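Missing here is one protein chain; the remaining ones are kept as they sit in the complex.
After this line comes subunit A, so read on.
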Amino acid sequence: MKNRLASLIASAALTAVVAFSASARAEELRILTWEGYADDQWVKEFEKQTGATVKISYTGSVDEIFAKMEGSKGADFDVVAIETSSYKRLYEQKLIQPLDLAKLPNYKNLSDVFQHIDSIQFDGKPYAAPYAWGSLPLIYDKKAFPTPPDSWAVLWDPQYAGHVLAMDDANNEISTAAMVLGFKNPFNLSDAEFAAVKKKLLEQKANVLSYYAGFDDGISIFAQNDVSLMFSMGEPQVGMLQKKGVDAAMTIPKEGAIGWIDCWTISSATKNVELAHKWIDFMLEKRVGTYISTQTGYGNTTDPEANQKIGLTYADKLVFFQPPEDPKRRVALWNEIKATPVQ
């Protein structure tokens, strides 16, 4: 009789333990991100710290992030890393929720430039934490330019006709032209500014050897032809060109350049707000920032020295992406420019 009771208690206890550990195991963090942002060593450490399991889905494009988030109304993911200009759409579609800064003690690690990014604030609340950044700089061949060109105007200089590479990207081309023209907000243009940008880009077209599409495409054209200047898609292109034997360097001209920041945000339909905040707080640790810069070559938001080491010291000269006033209009204008023959 006693034995039976003992075994009953034991089995009940066992059931409780199993049930408890099952519920502990059910703590799962589902991350939607780009490759290189949630590397194994950090995931493992986070899992050890919190006892949760992390499930990562990698994405190849912003379109894919929207498709996946919209498809499940956010329920399939807890945290997402995405670039600043996408936040307006995510916010309007109610796919994300504001961050609770009380749950993010590491938020103070953010460098000043990244404390108040307009495009990720709505109703006065921060919706995301900046994590990694980079720019769309001007790349030049040191053979042609012993000293770095100081203005984007070189892309229009007839002296370099046929030696200029531009980018097949409506938004980037239009925004950079707007900066060259000195317009106040390159992502929100008036009708008159649109017309001026069109004229400016048509003038540039006469100088352009080709519009490239993609990192590798730009590199291969640059290396195989007599190219001196390129409107670049990002810092890594410098190293890629050097590997191909081009004496390339980059600069942020005096007019400034477009910048991007990938930020962590929390899905509106997350099952675990606490855990999501824990992940973001973890990602804001300084050593994670150091790692980002040394491993990927992109800028980080928490360790200025690591940025300095790889030369990314110009965050304050960048105009960070915002949602353009009218994406369709930009694409239509760019198509018109591409379809107009040049003499």
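Here is the rule we go by: a contact is a pair of C-beta atoms (placed from the backbone, for glycine too) under 8 Å apart; a residue touches a chain by one contact, two chains touch by 3 or more; residues count from 1.
Methods note: contacts and distances are computed from a predicted model.
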Among "Electron transfer flavoprotein alpha subunit", "Putative tricarboxylic transport membrane protein", "3-isopropylmalate dehydratase large subunit" or "ABC transporter permease", UniProt-listed name of the chain not shown: "ABC transporter permease"
Contact partner of the left-out chain, one of A:D157, A:D217 or A:E285: A:D217
Residue of A:Q93, A:N106, A:Q121 or A:T290 touching the missing chain in the full complex: A:Q93
Candidates A:V54, A:V208 or A:I252 - the one touching the absent chain: A:V208
Touching residues on subunit A - with respect to the absent chain: 61-63, 70, 89, 92-93, 162, 168, 170-171, 205, 208-211, 213, 217, 220-221, 223-226, 324, 327-328, 330-331, 334-336, 338-342
